[in-house]
Every structure is written in C-alpha cells, then in structure tokens.
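The complex appears here without one of its protein chains, the remainder shown in place.
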Amino acid sequence: MANVSATDITKIFGGTSVLNSVSLDVRDGEFLTLVGPSGCGKSTLLRIIAGLERQNFGSIAIDGKAVDAVRPKMRNVAMVFQSYALYPYMTAEENIALPLVMRKLTAWQRLPLIGSWMPGARARRAEIAREVQDVANALGLGPLLSRKPSQMSGGQRQRVALGRAMVRHPDVFLMDEPLSNLDAKLRVQMREEITGLHRRLGATFIYVTHDQAEAMTMSDRVAVMKSGDILQLASPQQVYSDPENIEVAKFIGSPQINLIPSIVNEKAELEIFDMKVAGILPASIRPGMSVTIGLRPEALKLALDDSSDGLLAHVTYVESLGSDSYIHAKLVDRTTAVIARATPAEAATIGNGTRVRLRFSPKEALIFSDNGERLRSNNCLPILRKVGG
Amino acid sequence: MIAARAHHGSAALRHVVLIASSLFILMPFVWMVSLSIKSPQEAFQQTISLIPSVFYGHENYQRAFVDVPLLRFMGNGLLICISVLVIQLAIAAPSAYALAKLEFRGRDAIFAMVLVGLLIPHQVLAIPLFILFNKIGILNSYASLILPGVISPFGIFLLRQFFKAVPDDLIHAARLDGLSELSIVWRIMVPSSMSAVIAFSILSVVSRWNDLFLPLIFIQDQQLLTPPAGIMLFRSEEAGNSYGPLMAAATLIVAPLLIAFLIAQRRFIEGLTVSGLK
C-alpha cells in the first residue's frame, strides 16, 4: 500500500499554466476525490501522477519514493478512464488480462503462435487466466468474459475497466470521472460498488469527478480545484460547512449557497439590508468594509412578515421536490436572489409574491472578504460568552 | 536532458527516413522536368546534373505541341472527363436516393446488383463492349470512351451511403413544400452530401484522365486520343531520339491534376479518405 504525494506540481500547456504549483498528500489507503469545474486541471494532475504526462516543475512521490523518472508501467498505479478506454478488438477477458500479460510474460512468451511454446509460458498463461477469473467473479463479470466491449452495456464496460485496474493489485487506483458516462441510476449503484471495492482492497484511491454528490458520498477527503489550484483539501463535511473561501462555498452544495452583500457599520455590526447582526465578526474587520455573507439554503428559516427579525424577502417561486421544498425569493434590493429550504407544510402556506422573513442563526453565516477569503470569527465565542455572561 | 536529446534524435531520424522516401517518390518527377528543359546534347552527356547549363525548355515544350496534337489530346481528355462526370452524377444521384430513402419492391436486388458491379474490374468489359460498340457503329468515337464510364456503381454506392444519413424529416418537409422526388434529389440530397459529390467527382476525373486501357482499345483516330494514349503515340513516333519534347509532353499531361491537387490538397485527400472508409 502506498501514500502519494505531489509537491509543487506545475504544468504548462503551450504557454498557459494549467496547474500552478499544486501540492497534495494522499494518505495510504485513503479515498481522495478531486472535484472542480471543467478544465480546472483535474485530469492533468491525475495523468501526471500516473506518469502519462510530464510535469514542468515539481515532483511526484509514491510510497515516499520519487517516481518522476519512472515509467507508468513501473509506478504500480492503475487507472480507470472516463471513456473506459477498453480495447475494442479484445474480449473482456483479454482486456482484463493484458496488464498481467505485459508484466508476467517475457517478450518471447508473448510472440504470436510460437509464444506459447516457450518454456514456462503455459503455466504463466494458466495463472493469468485464474487471476482474471477471480477478478471477474468479484465483479460479477463471469458470463461476459468472452464478449467484446461493443456487445456490453455501459455498466458492464465500466466493470471491465475496473477489472483491468484491479487485476494486478496496484497500490494506487486513479479514476478519471469513471461514472460520468452512465445513467443516473447506474451511477448511484456503481458509486456503492466502488466504495465497497475501496473498503475491500484497502488501496489508495484518487478519484476525479465534477459531480459533487459523488465527491461528498464516496470520499474520505475532497480536494476542491479551480483553474489550476487546490482551493481546499478537507473532509466532505468540512468543505461543505467550513469552506476556506467563497469559490469552494459556491462550488460545493446544491442548490448553491446564498451569497448576500453586506457592510460593516461603526458598531462593528453587519448590516444586511434592513437587518443588523452583531458578534460574529472577526477582530480584524474594520468599519466600512463590505463583505459577503454565505448562507446555505437549510440555514434560512421561514418566518412570516410580521415577525421582528430576519431578512425581508418576496417569494418568486416555490419549487417542490416532495420531501422538501425550495423557496426562491428576492431580497429587498429586488436583485439578490436567495433560496431557502422549507418543509412542504411551510411551503403550503406561501405562494408567489408572499412577503416573508428569512431568519438564520449567526453561527451558520459564513463571512467572506471582498477577495473571497473566508473571515473566521475566532473571537466569536468570547463575544458570545460575554453577552451570555 | 536525456529525454530532450532522445527527442531530437527521433525527430532527426524521422526526417532522414521521410526525406529518403520523398526522394524516391520525387525522382521520376524531377528527372522528367529536368530532361524537359535540357538540350538533346546535354541529355546525353554522362555528367549528372538536374539543372541544365543551357535552358532548352522553350524549344522542347514548343515541339511537344507541334510534333503531336498535344493540345487536342488534352482537350479530348477534358471533354471526356466532364461528359462522363456529368452523366454519371445525373444517373447515380436519383438512383442513390431511391436506394437510400424509398421503399419499393426489388430495391435490395437492385442494390445487390450495384454491389456486384462494384466488384467487376472495368477491363473485364473490354471485349463485349468492343463488340457492342462495333455493332452500333460507335467504335473510334468520343461515345466509345464516354459510354463505358456513364454508369458508376461506386458513385451510386457512395452517394447512397451519404444520402442515408440525411434525416427523413428533411425529405418529409420538402414533400410538404411540394417538391417532386427529382427535385428532392437535386435540391436536398445532393447539396447536403456535397462532400461525397466532390470526393466522387475528383476520383472520377482522376481515373478517367489517367486511363490508358480504353482509348488504346477503342480509338484508332489520332485526333480522338486522350493524353495517356497520346503520349504513347508520341513516344513510338519519336522512337527514343528526342527525349526533351517527350518529357515536356509528359510534364504537361501530368501537370493539370498535380496542380489541382496541390491547390486543393485537403479536398483531394479527404475525398480519398471519405470514399475509402465510407
């Protein structure tokens, strides 16, 4: 088993840098997910770790040893591609067997026709066939082994691609959006299969996706990337509830986090339109600064207009999902749109145009400076304590 | 560093290999042009030089036109290429449309015949067509060169493949707009399969212009020869003593297609690929 570390990886394509000195430590046996918008460099980073692409600067180490000069074959990593990249002219069995054939047979033993007469070739071939069979059984591919990829469904191809990766027991699995070509239902099923696989094998998994549901449900830790940088590397819970900056907050969570402009007044209170909130600001903040407040939809609680506190809003649209409802509303400036989560019972009492108050606990408000930095209220607790005591 | 050097090494090796094979390919072209601008004395000198000390191209090229009716040959070639192409398309496009988009009894049988026709080398037809043309009295005429080419199973096949990809809705819309089936062919199918039409046209013209077999068999009258047969005549008349004019004539015959190719290289290569990989 192995940990993987990338140090200061920089990759430049034709003059533009697509990875800016990225560093990443993946622990032994961890399931780490790279998420980020399209084109942010996820696949590039993965391919550099695999050795398929060469970084311009920086170094990759697997199990503590630098592998920058090591060919992909020797890095003991396996990769599952978005397109599966199965060999269309080989059966499932041959596809899965190829990594073993290339490693366990000598060039002589691999020769067509006469190869199988070379000493030891048959025993090795039999051994390979056995291992392929084991993997196929583990993935439920037994009856499909003699089919070619064109005769298989998307999910089956996906499984063959997994089998090809598993068969040589690599220390590290690299997966580049392996589920993005499957339909929604199959995707959920394969998600479970892959996490199950991770638990059973105990290998290190580095998984690329731009589907945040995958990232949140499958991983031990998530690395959120944007335009060639890792913005935050933390547990799924943490990137959701404690994002380092506004980009992470915006990327993680669906529906998107509500972002509301606000100003700090002389009394070091936050002024959000007609509402004032005290006691959640970090000490470093000076009066007159403008900041952005981030509030998750579930942090906003619905109250009727006549209640005294909360943000005044006009409901524009009620979106019912059965178990939950999302209330779309505009704040008093008539441009800032927000979404609040409500129970169906709450939602039933309102309609388009209803004036409501959206209340929230100051603890749940995430504050970002103008340049997107998260402003943490380290001294928030003392203030509260003072108020309370 | 080592990797970088290996890179340079492979780049250099690639050029060495490709320049060598390019020389092999270009050799006859270069020698042909070189001889076409050399004087007879210089052509027979034992030294190896590509560029003559005295430019004799003027005389050679002039004689190429005077000794044989080269211009006439090229005109014949052009006339035949264009007539064949026009008739081929006029006949192939409607039937390709019917085979691709219409349901009627016998369609599969007719398509099977097209496929069989695709496999018959046209040289096989020489004897029966010779007899037929003799019977109807068109041996030794333009018609005898045009008629064998007018039906092109390949053209029907290629256009059918492309017409099949045109959405049915387009045809339905056209019918609702009142277009006849024939005008659907020319106003909808052909314009939306232009790449196939161009590819086919290029292949048709190239193979017709370059064909030696049919004119050699069907034509006796010198005035009706096409360029390939014409240059054979020229060579047998000169009997190997004046290479300059002969090479000049060869250059002139090869030039039109090569110039067209160099101008529209992508089209030519695409056309070939399209027709090869369907």
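Going by the order they are written in, the chains are A and B; count residues from 1 in each one.
The rule is simple: a contact is a pair of C-beta atoms (placed from the backbone, for glycine too) under 8 Å apart; a residue touches a chain by one contact, two chains touch by 3 or more.
Methods note: contacts and distances are computed from a predicted model.
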Per UniProt, the name of the complex member that is left out, chosen from "Fe-S cluster assembly ATPase SufC", "Carbohydrate ABC transporter membrane protein 1 (CUT1 family)", "Cell division topological specificity factor" or "Cobalamin biosynthesis protein": "Carbohydrate ABC transporter membrane protein 1 (CUT1 family)"
Option from B:Ile37, B:Val68, B:Val84 or B:Ala98 whose C-beta touches the chain left out: B:Ala98
Interface with the unshown chain - residue positions in chain A: 47, 50-52, 71-73, 77-79, 81-83, 85-90, 98-99, 102-103, 107, 148, 150, 164
Missing-chain contacts mapped onto chain B: 10-11, 14-15, 17-18, 21-22, 24-29, 31-32, 35, 43-44, 46, 48, 91-92, 94-95, 97-99, 102-105, 107, 110, 113-114, 116-117, 119-121, 123-132, 134, 147-148, 150-151, 153, 156, 181-182, 185, 206, 209-210, 212-213, 216-217, 227-229, 231-232, 235, 243, 246-247, 249-251, 253-254, 257-258, 261-262, 265, 268-269, 272-273, 276-277
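By our rule, only the chains that are shown with their structure count from here on.
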Centroid spacing, where centroids are CA-atom means, of chain A and chain B in whole angstrom: 57
